[in-house]
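All protein chains but one are shown at their positions in the complex.
First chain written, first letter: the chains are A, B, C, D and E, and each begins at residue 1.
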Amino acid sequence: MNTSLILQNVLTPPVLFFFLGILVVFFQSDLEIPSPLPKLFSLYLLLAIGFKGGVQLEASGLAPPVISTVFAAIGMSLVIPLICFCILRIKFNVFNSAAIAAAYGSISAVTFITAESFLESQGIPFDGFMVAALAIMESPAIIVGLLLVKLAAPKERPIERVMRWREILHESMLNGSVYLLLGSLLIGFLTAAFNPSGVTKMQPFTGKLFYGVECFFLLDMGIVAAQRLPSLKKAGSFLIAFAIGMPIFNAFIGVLVAKALSLQPGNALLFVVLCASASYLAVPTAMRMTVPEAKSSYYISTTLGLTFPFNIVIGIPVYMGLVNRIIPLTT
Amino acid sequence: MNTSLILQNVLTPPVLFFFLGILVVFFQSDLEIPSPLPKLFSLYLLLAIGFKGGVQLEASGLAPPVISTVFAAIGMSLVIPLICFCILRIKFNVFNSAAIAAAYGSISAVTFITAESFLESQGIPFDGFMVAALAIMESPAIIVGLLLVKLAAPKERPIERVMRWREILHESMLNGSVYLLLGSLLIGFLTAAFNPSGVTKMQPFTGKLFYGVECFFLLDMGIVAAQRLPSLKKAGSFLIAFAIGMPIFNAFIGVLVAKALSLQPGNALLFVVLCASASYLAVPTAMRMTVPEAKSSYYISTTLGLTFPFNIVIGIPVYMGLVNRIIPLTT
Amino acid sequence: MNTSLILQNVLTPPVLFFFLGILVVFFQSDLEIPSPLPKLFSLYLLLAIGFKGGVQLEASGLAPPVISTVFAAIGMSLVIPLICFCILRIKFNVFNSAAIAAAYGSISAVTFITAESFLESQGIPFDGFMVAALAIMESPAIIVGLLLVKLAAPKERPIERVMRWREILHESMLNGSVYLLLGSLLIGFLTAAFNPSGVTKMQPFTGKLFYGVECFFLLDMGIVAAQRLPSLKKAGSFLIAFAIGMPIFNAFIGVLVAKALSLQPGNALLFVVLCASASYLAVPTAMRMTVPEAKSSYYISTTLGLTFPFNIVIGIPVYMGLVNRIIPLTT
Amino acid sequence: MKRLDLIFSERELDAMLKSLEKAEVPGYTVMKHVTGRGPERIVSEDMEFTGLGANAHVIVFCPEHNLEKIKAYIQPVLSFYGGVAYVSEANPL
Amino acid sequence: MKRLDLIFSERELDAMLKSLEKAEVPGYTVMKHVTGRGPERIVSEDMEFTGLGANAHVIVFCPEHNLEKIKAYIQPVLSFYGGVAYVSEANPL
Partner (left out) sequence: MKRLDLIFSERELDAMLKSLEKAEVPGYTVMKHVTGRGPERIVSEDMEFTGLGANAHVIVFCPEHNLEKIKAYIQPVLSFYGGVAYVSEANPL
């Protein structure tokens, strides 16, 4: 059954364009999506997903499942980096371990979007408030990662590099992508509450275009991901195993938590995908500034070069199979 | 009543995204809309507004209210810079006074667009021919500004800098934004007249996307406006008072002229907004080339840093209140 | 009758925006569509046209007319460059002749798109499989061009420059624009076959936006084309005559082949336009790499500065007249 | 050979390049979208969309005797509109 | 006069420019979206969208006496975050 789900996932435009991007690098075509066009797509997707999430959040209200899910999401983004850190310390120093751990504790918005598209193509419903969980899970892992550096490597850093809390909170909460997602969420909420006609007028932009832009962006992500692969080889087999094994492990915990929260299958999949995905936007930028001792090629090549493609192509349908098996359908 | 209008205006997506942009600077988030994406939005908005205006102009024809409004618009863009110049000369030299005066005699297309969105959200009708007034009001103030320099400072300039008329007309009429707006207006007109199916086919692009792109652009405008504020502080309190007081004064004259023209409330608001707004596109580029003696930070920080946000957030609903009070509703 | 067709073609938004672009250069307006925005439009158009073509190809299936048309298309893109080469050798050396010949044997996707828009505005039906002919005609002429260099100028090149086949195939088949067009065609096909709801979800992006983006892109193409004109003057009257005469000649052969294939008028026009148009994307980039001895200003100024505008404005309706005269209507 | 670095507003680029061609330089290289600060102005990327543009950075490798001519052409432009011009030594590899 | 070339990550740009202003340089020019390779890292354009950014290239023409102050300010930044700084001779045209 999972193989059929994987096939159904692979044959959707977003995943096909992702493959087309990967093959650009494989065939050495000179197709290129020049900067800053990927930034345009990425800003658009964050704005649109935030706005739509805000609108739906206003519709659903802050009902109990919303609040418990959000809390569980925060919990996961605190616990996952700790587990990762312990595993990574086997092979890496504190700086690298903390930076990679933070990336895996945080989330990937595009993986989330692809999971939503997958659910839509399968006709499985899900709730808008999951976007709130997405927005809220971006930052905490950064703080955990920086705390780990602070606690585990107090003496290895020059005095003037002792991190200030202000700086840490700033990097984690006011990172461009976090800020735009949260801001658009709020705007969507306010618009839905006070100016419903505004929601209708935004719909062609934030709604109808979304799928196409997603495809365009995934084409670029395919190129970028495939370009990371060589540096992944240099990083060694431990990291490669980690980049595949960890998402599966996190997905497993995620499914159990989702069951405990009695989430519906659609929401459960999104929750699992948040747990299983790793950040290549907010976390790397924060780590580059605050923990420059960590090798950026480690946390970027794993998250972008392996975990992201794995989740997009195989992970999402596999996690769906897992959800279907573990969470009994209640209609 | 005005406070409620202000609130209703503030709670629309465009204004909310504008605030989100302002807060980027306030919170020092690293959210950035890299160049040339703002240019893309700006070109798109000019193209779309021009095209739609041309289509509507064709529908309404060159009826008398169109012609009288266009003439009144030209008149305003000749008179306003003269008034501004006299006031500014109290504190500034001829070059700076003329450049700032020209900016306030010209218009801001984005303020106009936001006013249109405001009217739509209030359900107040307005006519497409107002776009013709918009297009026609961009240039004359530039010519007035350059004439003022020519007449008031003939001896302060090096001989080889005596302006040639060709150059002045070129800068004022063929400025990129003026050209695109007028060109699209004409294309919209021709398409509507000879190829109505072309209008339908453009509609998803020029019509449906408009609101979303406007929001995206205002997000950037919020960032840009807020970044001008520090240099505004340097410019001193006279200029700050001017940047708020002048639009209100111009709006007042505008309302009286609109009443004399017996414009409907929707059109009247747009006319008032044209009078009250100041240019940060066509005029600054023309002034930079033809009057480099003027300090560009003066005319940019006032128009972009203060007048623009003031109009977008408070001005439009306040002017609406003014229009409602002064122009009796005739249905 | 042709004059009326020309007028009807000229009064469509894409052609009007193309004129607006040409006039930018003529009036020396500073309107500019900064890089990489034209690339964005160009990538979008290739992606969208490929996807739509793939969807329609899936619907029509690989019926006999499809296969015969595709073979005829390949044939034309092998024969045309040979004819061009013979004519060009009268005046130019092997390198220049081969490079220009390759450009005229290949195709221009934007001319094809404009022809489709023309057919739509005339209400003449055409088939999606013509996009397959478009995609397939981009590369063969490159190979012919390189073969001509290899055969006709074996001793004029330094030893280490003897071209390797791998390189030639790579440049011709994996050129970014060829790759994106073919890839999107395949994705469209697969999506239509296995995931029809994906086609619906792509429609607002690939379908509805298309016309507007085409207009925007043609505005830029007008600017670019007009900027090529001065270097065309330098190239001399032989090349100017070639750039107008050759497309007409190729269109004539094209019409005869279309008749032999008994294509419907719509498809026949598209086939003729493929024959008559010349490449300014795939071929120039391939030639720049593999035949740097050829003067790039020759093949760029002819294709972009003259053949492209000629086809867009006059060629398409003239070819339509030709098709109407030569191919009897069978309904 | 000399290396000439010219930095000035993008809007004067066309005129400047024409001057260089009149001075018969062997070639030049242009970088646009450059920002900066001079004695009077701050030029920032976020104002590019307004049409004010950013700065352009032009590099010219040329023989010494070109310099006088170039100087004569561009000095008035730089002094009126602002911008800087610096010369240093450079030799072909 | 001296010409100073600074190349470092765009994310440190604001701090670096503030340092330059404290050192009272007469002006500077900034090129963003620059990529490259140093002893440790490869900086490539395709990662710009993530927010990691590319490098910035800052050129400063300044009198020699500015250099000491600049060095004091920026050396710690470069040694912690990476980046290079080179000085050469340049004279106003």
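Some points to look at:
Everything below uses one rule, namely that a residue touches a chain if its C-beta (ideal position, glycine included) is under 8 Å from a C-beta of that chain, and two chains touch if they have at least 3 such contacts.
Predicted model, so just to flag it, every value in this text is computed and none were measured.
Only one of C:Met173, C:Ala251 or C:Ala282 touches the absent chain when the whole complex is considered: C:Ala282.
Note on the undisplayed chain: of the listed residues C:Pro196, C:Gly245 or C:Pro292, the one touching it is C:Pro292. Listed by residue number, the positions of subunit C touching the unshown chain are 34-36, 38-39, 41-42, 158, 160-161, 175-177, 220, 223-224, 227, 231, 280-282, 284-285, 288-289, 292, 295-297, 300. Seen across the whole complex, the unshown chain contacts subunit E at 4-5, 7, 31, 33-39, 45, 55, 57, 67, 70-71, 74-75, 84-89.
The set of subunit D residues touching the chain not shown comprises 1, 3, 17, 21, 26-33, 59, 61, 88-93.
To be clear about the criterion, only the chains that are shown with their structure count from here on.
The chains in contact with subunit A and with subunit C alike are B. In terms of the distance between Cα centroids, subunit A is separated most widely from D. Rounded to whole angstrom units, the spacing between the C-alpha centres of subunit B and subunit E is 38.
Centre-to-centre separation of subunit B and subunit D, using mean CA positions: 33 Å. In subunit D, the residues touching two or more other chains are 11, 33, 45, 51.
For subunit B, residues touching at least two other chains, in rising order: 30, 34-36, 39-40, 175-177, 204, 208-209, 285.
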